[in-house]
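Only one protein chain is missing; all other protein chains are in place.
Our next item is chain A:
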Amino acid sequence: MKRVEALVLLGTLSTSILAAEPSRPRGVGPDFAKFYKSADTFTCISHPEISLSPSQINDEYCDCPDGSDEPGTAACTYLSSLSPPQPLAGSENTSLALPGYYCKNKGHIPGYIPHMYVNDGVCDYELCCDGSDEWAGVGGTKCEDKCKEIGKEWRRLDDIRTKSLRNALKRKDALLKDAGEKRAGLETSISNLESEIRVLEHREQDLKKVYEDVERRERGRVVGGSTTGKVSKVTVLAGLAKARVEELRSTLLGVVEKRNKLKEKVAELEGILAKFKEERNPNFNDEGVKRAVQAWEDYAANRQGGEDDASERDVEAVSKEDSESEGINWKEWETEEEESDVEAIYKFEEYLPEGVRTWVHQKIIDMRIMLVENGILADNANSGSESKAVSDARASYQSVSDDLNAKRVTLGESQTDLTKDYGPNDIFRALKNVCISKDSGEYEYELCWMENTKQKSKKGGGSTGMGNFVRFDKAVYDEEVGADGKGVGKGERVTMSYENGQHCWNGPNRQTLVVLACAEKDEIWRVVEQEKCMYRMDVGTPAVCERGGSGGNGGEKGKGKDEL
């Protein structure tokens, strides 16, 4: 792996002075050259009150509390807040003046390497291609200068990276365009919907009125017709109902009995499982056992506290035989009904002259409507057969109303979608409903951009949800990037949080943090389970590439290659 982040340190360095200062002490970078110029004395950089002879520079003994007298050795490495404290000459201050040992790396990019890597017997070519970190040759270590080949290879890869960045930016533009179009499309459809809704609202109003009128009239129509069938209908119905109720009741009793038996079995099984959970040995780490215990725990947690006494009483009451005092008194229904008042009115009508009859009829209807509307009289309009006029009117109204509601829902969704965070510049709108996957060892991982993350074991079993998309964030990273440029690198990165995935044994619900870095194409680079069931997915995508390199991965950065 080629570590590039240390090289990045030099992004700000000017390089023209490189060759001009041959007399700098070993390990001193150009920015610090000025402190080492005097031929008579050296003063510690952050402790100018301490003055040393120039011969004390790089003499393998640490004199300065800031380590500045040993730029080219590891002598001052113990001055570190990470090392055990010890009384030190001069100051308690352990902040170091130099960023590291400076490798000139002629033919490649100069860089700093931690002082603790100096003269430890390892050629750290990734940071110090000229091998100068092992200048003392401890134990016969020899690190030849490899900057020429490493630099060449680096430049080759950098060309590729540059090209790749160019392509990535093109793709990003395309994505942006696509996202913009999708957004515009959405906006259009929103405005279309809005006007459609306005039209539909009017129509709905109209149709509602029509329907209400028709229905109003209908409601007033007194149902005439023969009364002869009525009596027998109720009686027959009562008979049928009674038989049916009896049948249902006996079925219910059977079911209750079966249920009670099952309850006992459940209690027994719960006992077995509770004991199983308590007595199992988690050290044996049997996945099957773990899943079973987990499922049991979930089950036990969701189980209702006690029996529902009220519903139990209901069942009891319902299952009792009907009698005059309980349930339905069938006898009441098996006798014929007496004449109703309305029927008397019909008969009375027959004796009236035409005009009076119409007037009376009208009054009766008005009265009835009044009574119905005030809730005094039952509305029989829905109970029996309905006139075609009413049902047609209602159907027309209903259809428009449904249409309207559907459009309103769509509008709401579209509006939500429009305001939803699709990342910087709305760019992930273009990737909506797009999924990418990666084959990684035991699992195949899948990322559906704005939806969810999943894993599927190659050892069998279904896919496991690793979280659903919740939000975008930003976080600062500082990581190595391989020569292939696939890595999060250093700097602020866009992240996507996926939460509430499948629950994990002895852990949380699975969740995934997707860290995005610039790449030519959408690709899952790496998935690691950082904590139990908390995954991190490093993903390359042109969506986060930026001109000038920031926001992308290390691969696209300036990193000073032009400075040489």
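Keep in mind that, in the parts below, a residue touches a chain if its C-beta (ideal position, glycine included) is under 8 Å from a C-beta of that chain, and two chains touch if they have at least 3 such contacts; residues count from 1.
Throughout what follows, contacts and distances are computed from a predicted model.
Asker: Would you mind picking the UniProt name of the chain not drawn here, from "Ribosomal RNA-processing protein 40", "IBH1-like N-terminal domain-containing protein", "Transcription elongation factor SPT5" or "alpha-glucosidase"?
Answerer: UniProt protein name of the non-displayed chain: "alpha-glucosidase".
Asker: Who touches the missing chain here, A:Asn281, A:Asn302, A:Thr419 or A:Asn433?
Answerer: A:Asn281
Asker: Which of A:Pro48, A:Pro84, A:Gly355 or A:Gly460 touches the chain that is not shown?
Answerer: A:Pro84
Asker: Which listed residue (A:Gly121, A:Gly271 or A:Gly412) would be found touching the missing chain in the intact complex?
Answerer: A:Gly121
Asker: One chain is left out of this view; which of A:Arg198, A:Lys363 or A:Lys458 touches it in the full complex?
Answerer: For the chain that is not drawn, the touching residue is A:Lys458.
Asker: Across the whole complex, list the residues on chain A that are touched by the chain not included here.
Answerer: These residues of chain A touch the chain that is not shown: 1, 59-61, 63, 74-75, 77-78, 80-87, 89, 114, 116-117, 119-122, 138-139, 277, 279, 281-285, 293, 297, 441-442, 458-459, 480, 505-507, 526, 528-532.
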